[in-house]
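The complex appears here minus one protein chain, its other protein chains still in place.
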Amino acid sequence: MVEQKRLIDDRGLRVDGRKPNELRPIKLEVGVLGNADGSAYIEQGRTKILVAVYGPKEVHPRHLGLPDKAVLRCRYHMAPFSVERRKSPAPSRREIELSKVIREALEPAVFLEYYPRTSIDVFIEVLEANGGTRCAGITAASLALADAGIPMRDLVAACAAGKVDGVLVLDLNDDEDKYGEADLPLAMMVNLNVITLIQMDGMLTQEEFKTVLNMAMEGCKRIYEMQKQALKAKYLAIKEEVEV
Amino acid sequence: MSFSPAISRVRKTRISQLISKGKRLDGRELIEYREIKIERGVIGTAEGSAKVNIGKTEVTVGIKIGIEDPFPDTPEEGVLKVNAELVPLASPTFEPGPPDENAIELARVVDRGFRESKAIDLKKLCLVPGKHVLAVYVDIYVLNYDGNLIDASALAALSALLDTKVPKYSVKNGEIVRGEGWESLPITNHPIAITFAKLEDKLVVDPSLAEEEVMDARLTITVDDVGRICAMQKGGGGFLTIEQLLQAVEVARMKANELRKIVLGGG
Partner (left out) sequence: MTIYFEKRSLVVPGDLLAEGDYKVGENTHRVGNKFYATRIGLFDFKGKTLCVIALNSFYIPKVGDIVIGTILDVRVGGWIVDIKAPQLAMLRVVDALDRPFEPTKDDLTAIFDIGDMILAKVIAYDRTRSPLLTIKEPGLGKITHGRITSITPSKIPRLIGKKGSMISILKKETGCQITIGMNGLVLVRGKNPESEMIAVKAISKIERESHTTGLTDRVVEMIKKMKEEGGVSSG
């Protein structure tokens, strides 16, 4: 019988020392890849993800293009060394599902109708996975799209919340996701206050669901502010450097 | 679903006009399901099976039982595997080939409902801890696509699991021996998936094909016997407001009770 892991200790702290409402430390960098039209890198706790955006450009093969708008294509992929037990490089069913939900989380934000018969490709590479990869991927992908100069209605910020050892918590890491009772990833266009991704697996009462949803929304709002800072960072640094 | 053909603008306008008045193309209320028919035991070669029609959407689920190695993390639990095929004969938009992102999403959403609600007590499916456990294969076969595959598939899967007869196995000297007779699966929860489509600013349950073709976004909420939410999935490229989400949870809990009565009462 596998020993059930204790995820919340006697002081109410989580396995990594966080309080229930605490985000993991987040680092965001924009414009990190030379060849991509836009790119971004995120670290959230030990999760590390790199995102590249190419486009808008001609669609290949041609018949996949749409006559009235650009096609947004998204590939969420985990590097073989990103998890404890080596993962085969071939796309798994999980990666295929996540590629779809991430694409659908970003689509409402992009002005696809401005660029018919083109494609905008988003490549999300998970270099190290420690929980919350789809949310971190969406957060970084929004920055990469903005970095590529693709017009957007708003940035999409994403964050998960859930239930672990009976406690409602924000930003689950890998252990909490694996051994906890519920995980709810959420993505929002914060300024417009709408949800572009919501999934839940686990078990929550209606009341718990409302609380967890609110926690995740708060998390998204905090991450949104970080995204804005990250986009401006490069330009503000140059300004400071040269303007006397 | 996978590749939307050009939608008639006239139809799209019609649907929008009706929705603003709280009406749907086929005359249904916003929270009304099409006619649901469930038939159990339709496939003789499967250990359990069921065919579900919601309106003209038709899904058949076959359950096969096997003996497998358990997953390393759960050496004393049986294995549940859900797969879905969007068979080409079901729609002009389905292409032959391995499951695409829609088939995979469908299977995983249905799977989540059963897994997270612990519908099947997997611990009761262990034969030899760490070595041999029962595997329950749920194969979803979509035979006609007329909207709302998720709910039809989930209903068919639940009905098929309830229909399933597992051979009685016992372990003698480390060997698995087939005994006499059959027993049912240890089912302790009955998750029901309720899917909404967002049309204009309203949410409607059980979207028809025409509604799916024009919808902004899709939301599936899976509810268990005591009204807990065990799975949720937003699909489609649009967005939802928080009010719409919370309202959908209310409606889903109510509709799940209705649909569960059909599954448990009928068949």
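When the chains are written out, they are named A and B in that same order, and each has its own residue count from 1.
Here is the rule we use: contacts are C-beta pairs under 8 Å (C-beta built on N, C-alpha and C of every residue); 3 or more make two chains touch, one makes a residue touch a chain.
Just so it is clear, the model here is predicted, and its values are computed rather than measured.
Peer 1: By the document's own contact criterion, which visible chains does the hidden chain reach in the full complex?
Peer 2: A
Peer 1: Of A:Arg73, A:Arg93 or A:Lys228, which residue touches the hidden chain?
Peer 2: A:Lys228
Peer 1: At which residues does subunit A meet the chain that is not included here?
Peer 2: 37-38, 55-58, 70, 111, 115-118, 146-149, 151-155, 189-192, 227-228, 231-232, 235-236, 238-239, 242-244
By our rule, only the chains that are shown with their structure count from here on.
Peer 1: How many angstrom between the C-alpha centroids of subunit B and subunit A?
Peer 2: Measuring from centre to centre gives 27 Å for this pair.
Peer 1: Which positions of subunit A touch subunit B when the two form their complex?
Peer 2: 1-2, 93-94, 96-97, 99-101, 103-104, 107-108, 182, 184, 189, 192-206, 209-210, 213, 217
Peer 1: Using the touch rule from the top, collect the residues of subunit B that touch subunit A in their complex.
Peer 2: 73-76, 99, 101-102, 104-105, 107-108, 112, 115-117, 219, 224, 227-242, 245-246, 249, 253
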